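Just one protein chain is left out here, and the rest sit where they should.
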Amino acid sequence: MGTGLREVPGSGAGRTITAAAARRRRSRLLAILALVMTLAILFPFLWIVLSSFRDPQNFLTLDLRDALPRSLDLSSYRLALGRTDLFNWVANSLLVAASTTVLSLLVSAPAAFALSRLEFRGKSAVQWFSMISYAVPSIIIVVPLFLILVKLGLNNSFAGLILVHATFTIPFSTWVLRDFYQSIPRDLEEAGYVDGAGLLQVLRHIVLPLSIPGLLAAGAYAFILSWNDFLFALVIMDEAAAYTAPVGVHAYFTGRFLGESTWAQLMAASSIVSLPSVLLFGFFQRYLVSGFLSSGVKG
Amino acid sequence: MRAAGLKHSVYVQIAGVVLTAPAILLLSLVVVLPFITAAWWSLSPEPGSGPTLAGYRWLLDPAFFDAFKHSLTIGVFSVLLELVIAIPAAILLNQAIPGRGFCRAALMLPWAVPTIAVAAAFLWLANTNYGLFNQLGLGLGLLNAPIAFLGSPALALPSVIVAHAWKGLPLVFVIILSALQSLPPELMEAARVDGAGRIAQFTHVILPHLKPSIALAAVLSGIYNFSLFDITFLLTGGGPAGETTTLPLLLYTQEFKALDTGRAAVVGVSIFAAGLMALAALAWSSFTRESRRT
Partner (left out) sequence: MAEVGLKGVTKTYSGDVLAVSDLTLQVEHGQFVVLLGPSGCGKSTTLRLIAGLEEPDRGEILIGGEVVNHLPPQKRDLAMVFQSYALYPHMSVAQNMAFGLKMRGVPTAESRDRVRAAARLLGLDDLLERYPSQLSGGQKQRVALGRAIVRKPAVFLLDEPLSNLDAQLRTETRVELLKLQRQLNGTFILVTHDQVEAMMLADLIAVMKDGTLQQTGTPEEIYAKPANLFVARFVGSPPMNLVPGDLVRDNGTCSFRGEFSLRLPHPNRRWRIREPNSPIVLGFRPEAARVSSNGDVRLQVELVENRGSQKFLYGSAKGGQRLSVAADPGSSVRSGETISITIAPENLLFFDAATGKRICPGTV
């Protein structure tokens, strides 16, 4: 800029500083706005967690000042775990979700590898098949599926539920992993072959270590989906002892008179049931979000 | 055993089939076979009789019509609510501001919250006597008497819609945010140089760019909320007086209360067909948009 001669010395620099300050102020203002908005949207969930720390004896109060817990009171949790079978249900859910995760990855990872690396006949048919399966709403198939499980002797069994949960994760997990494998340069695998590794060694030493983020995303997705499922667990599991956490909580509180301590228990139980999914999401959200983008979310 | 270099060899064909077979088998057993079974049931109202479309006459029944209306209302209005929140939120969180990553992740959280907890949260917030909504309304003098949000025929459906919108927000948010991220910054800069103000930038640059993504998000989320069972089941069970009985709930009651598997299957196939039509409409509109451009 050739305007230096006409300018009062220093005024240019001064203007830049105020502009930068204004920009900083604006971005700080927007950040506060974003934070307020985020908290407002998260509020229903935060409200359960806050309520779970209230004093269960004075849970139902018409005084707004009592709406926030005065201290971290864990009595609601003690009640929830003591009066219900929640421990047992959570253990069931852990078993089901962990097994679902393993089975889902065992099935999805090889399929995804084939779809990303091999040119075989029927490849597009496989992709179409899994896309169409993904589009079928759960409610339509739950009853015939139950009858099929009965024929296989898998109704009211964890194995049956795990099979169903794992299958529902396959289309999404396969897409996420296929995209991931495609982001690994083929040169690396070829370098491995030239270096003297066979297919299995290339998979073990090169492909597997590089696909860990993808496996974490697909695994977290499978775990959360299985953990959160309500409909299939409700229909497939008959016995109270074999309920998963969401179904157990539902069964315990349905039809019960909701008095003070029951509400408190419900809040504590809901917080406990949410904890694994929310934590897992917190850890792996970066990987999960990129997966959502490539295929859309289905809860 | 080789992978490299044998692209068209028998080995690759076999490997492709072997590696994808478990996935295909499981999907066939758990999704496709049950779906075909349901479709078959919808065509055979009585065991032993041949396939007939007679079962579908029930679609004209007021019970079906009401349930369809409720599902459609939930589908449409929950998506509108999601868009109204997600678009400004995505635009805000597409700016370079501190704490952006945290806020983005936090807005995705409802996806991970179990439905049972979502239901508990809204049951508690909307509780007639002790819920926060009523307490705030009474405390601030906005209400004269507490409102039974989930118990009144007029307010039950809107309350259910809010819960659906909350759970479905992440899908819409993430689609729109990614569309915004693909907006070339030069385009915005060019608009600014051309003298467009903030509102003009939004209506003339951002919104046209977002349109296909908004359509995609709306259709996907709409289908999802249209055919979702558990939120409504847990919040109202279809009540009061059937005011929130959606198609999935109608299927459930036909199956487990009325024990009419044929009717339940008819409802199921209708849910799937409605979703398919919405997808076809989306595909058609994006197809015509493409052809208009060329």
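The chains carry the letters A and B, assigned in the order they are written, with residues numbered from 1 in each.
The working rule: a residue touches a chain if its C-beta (ideal position, glycine included) is under 8 Å from a C-beta of that chain, and two chains touch if they have at least 3 such contacts.
The structure displayed is predicted, hence computed values, not measured ones.
A.B. asks: Which is it among A:D55, A:D73 or A:E190 that touches the chain not included here?
C.D. replies: A:E190
A.B. asks: Among A:I206, A:V247, A:M267 or A:L280, single out the residue that touches the unshown chain.
C.D. replies: Of the listed residues, the one touching the omitted chain is A:I206.
A.B. asks: Since one chain isn't shown, list which residues of chain A touch it in the complete complex.
C.D. replies: Residue positions of chain A that touch the missing chain: 185, 187-188, 190-198, 201, 205-206, 209-210.
We take it that only the chains that are shown with their structure count from here on.
A.B. asks: Measuring centre to centre with CA averages, how many angstrom lie between chain A and chain B?
C.D. replies: Inter-chain centre distance comes to 17 Å.
A.B. asks: Can you name the residues of chain A that touch chain B in the complex?
C.D. replies: 27-28, 30-31, 33-35, 37-38, 41-42, 44-45, 47-48, 51, 60-62, 64, 67, 106-108, 110-111, 113-115, 117-123, 126, 129-130, 132-133, 135-145, 147-148, 163-164, 166-168, 170-171, 174, 189-190, 193, 198-200, 202, 224, 227-228, 230-231, 245-246, 249-250, 263, 266-267, 269-271, 273-274, 277-278, 280-282, 285-286, 288-289, 292-293, 296-299
A.B. asks: Can you name the residues of chain B that touch chain A in the complex?
C.D. replies: Those in contact with chain A are residues 1-4, 7-8, 12-13, 15-17, 19-20, 22-24, 26-27, 29-35, 37-38, 41, 85, 89, 92-93, 95-100, 102-118, 120-122, 124-125, 129-130, 132, 135-136, 138-139, 166-167, 169-171, 174-175, 178, 220, 224, 227-230, 234, 248, 251-252, 255, 261, 264, 268-269, 271-272, 275-276, 279.
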